[in-house]
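A short write-up of the structure that comes next.
This part shows chain A:
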Amino acid sequence: MNLIILLAIAFGGALITYFLGKISQKIRDIFAVFISLALAVIAACFYNVSSREIYYTGFLDFPFVLRVNTFSWFFAVTIAVIGLFSIIFSLNYIRKRGNTDFYYSMMLLVIASMIGIVLSGDLVSFYIFWEIMSWSTFLLISYNRGPAISAGMKYIIMSVTGSVVMLVGIVSLYLHYDTLVYTELSGLLNNASSGYILFIIILFFIAFGVKNAIWPLHVWLPPAHSEAPSPFSSVLSGILIKIGTYGIILLIFVIIQINVFLNLGEGILSVRYIISIIGVITILIPTFIALLQDDAKRLLAWSTIAQAGYIILGIAYGTSESVAGGMFHFFNHAIFKSLLFMVVGAVEYRTNGVRDLNSLGGLIKKMPVTFIGGLIGICGLIGVPLTNGFVSKWLIYKTLILNNSPFLAFAALLGTWGTILYSYKLIHNMFLGQLPEKYEKIKKAPFSMQLPIVILSLAIIFFGIIPGLPLHVINSIESGFGMEPLTINIWGIASDTGTINMLNIFTAVLVIGIMVWLIFKVSKKSTVIGQYDNYAAGTTVPKDKYNYSVNFYDPLCRMISPYLKDFIDDFYMSLARSIKNTGNGIRRIYTGDVGHYVIYIILFLALLIFIQINWELW
Partner candidate 1 sequence: MDRNKLGKWLQSPGKMGQKYSLHALYFCTGCGIIEIPPTITARWDAERFGVIPVATPRQANLFLITGYVSVKTLRPIIRSYEQMPEPKFTVGFGSCPINGGMYWDSYNTIKHLDKYIPIDGWIAGCMPRPEAVFVAVTHLWTLIDKGMADGYKKYREDYHYYRENQEKILGKLEWPPLFSSKKM
Partner candidate 2 sequence: MNHTGTSLKENLLSYFDDILVEISDEHRLTISCKKDSVITILSSLNRNGYNHLALISCVDWIKDNELELVYIISAYTEDSEKGKMNILVKTKIAREKPELLTVMSIYENAEPYERELHELYGINFKGHPRLIPLLLEREYEIPPFRKDFDTRKYVQDVFDKIPFVEDKKGRK
């Protein structure tokens, strides 16, 4: 089972679903789920197979290489699994909407191209799959019509700019070392001049930064995520953001080798430190902006940018624990962020399209399973000890503190607290509080939506209690990169400087929880009362006028909102406007009067001769 068959299945599947759709919806749905399932299974069974296949296609004598090792396996499995769940989730979500064949084929195409990126062994095939992913994402983002169109346009412009800059980087690499295959390329850059390495880093960093929504390049993400259809935005923010991470890891650890990267520049101005600072800014500012949001999906979009900041911080900091933390946080973030988007999608599906946090409320009574998924999701997002988010953040903080950079640690920890605030706001405004009149009769989410939610929540808890499994995989990746692996056991990290053992924490919580539950059960039985039998200073609870969770953190928002105007967005908008104005200005040249055109020709001729006579250039 070599890799080209996997890619063939993926891309072929995408095309076939489009035409199957013409025949019947049912077959197409089943086929789409079957294809994504097959992808997940095949990707999974490449576990510690590390093989390389080279195909000399006619593509301008660039070799087309596919390779798989634990590093690419780790990303491929996450992509395939999250893709599978989002397709299952979209079975119901998309049924009522327009041209569904287009949606399914594009979704499979995006997943296929992401797997292609992860399995590609050389930079050209990496670039080809990267571009296919960009334009298929563009088509999917603008699927929702209306405001989604401007969101899609903003996305495609930034990603085309990023990939064009990367193209320059790839070609200059090719011309310097006339090979683009990772294995050959990795050794060569060590003796290159640090100026050239910096040039390459900047180029690639812009491309991956756009995809990874790093702070100055994050502008496209909030509109794109909130306008894209929910199952796709769970793919978008779950894994597509991580392709940028994959690129950065590839750049730092495979192409430039970690030791070269570490001693680039010295002290404060070292590249490692600058990227960490960018990562920290990407954590802080979007977290505070997320606090101000009222639209659920836009809040999650800003939180995606913040969490991507953690991953960048973890990877760029360079020590083996921080890289492990970064990669583990990638894995966790893929799970709980796609879970949260599915929860919001389920709520949106049931209340047909309401995402505004101020008008939702009390849905726990109607959609309990979705609530439990959402609760576990935000616990993962925050990093409550028994969830997987905790372990990865703990790793990042530990290295930051012990390697004497407390200010980075401070900013990251403050980011966590911001996450607590906005994630609780998400759950509270959507599920808790009074149930408004108009949502009395909504049913619970259909089974095809609940299945991925339940499985992903179990995954969060499972990997939270047993972080050893993913950490073992990450260890083998790190040793592949030539860094000394962490000392881990199945239950957590046992290094000498600081240990966490999730088993003890789990048993402690379990035992104490049961004890408290027993005390609770032993005492008098409490009568269950509805939402209208409530303390209202002696009067009865007025229907529909008793929900105070409108703009939840109003005092804080009033304090911080003047400082958080998104000036980066205004900068990009003014740039676009100035290009349009120059365009209009230049259009004036073609005046429409043929006399002017003839004068232009003569002037051109005169200019040529004048230059030759005076300066003898030619």
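Here is how the candidates were picked: all candidates are chains of the complex that A comes from, given by their letters.
Please note the rule applied: contacts are C-beta pairs under 8 Å (C-beta built on N, C-alpha and C of every residue); 3 or more make two chains touch, one makes a residue touch a chain; residues count from 1.
Note that the coordinates shown come from a computational prediction; the quantities given were computed from them, not determined experimentally.
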All of 1 or 2 belong to the same complex as chain A; which of them touches it?
1
What part of chain A is in contact with candidate 1 in the complex they form?
532-533, 535, 537-540
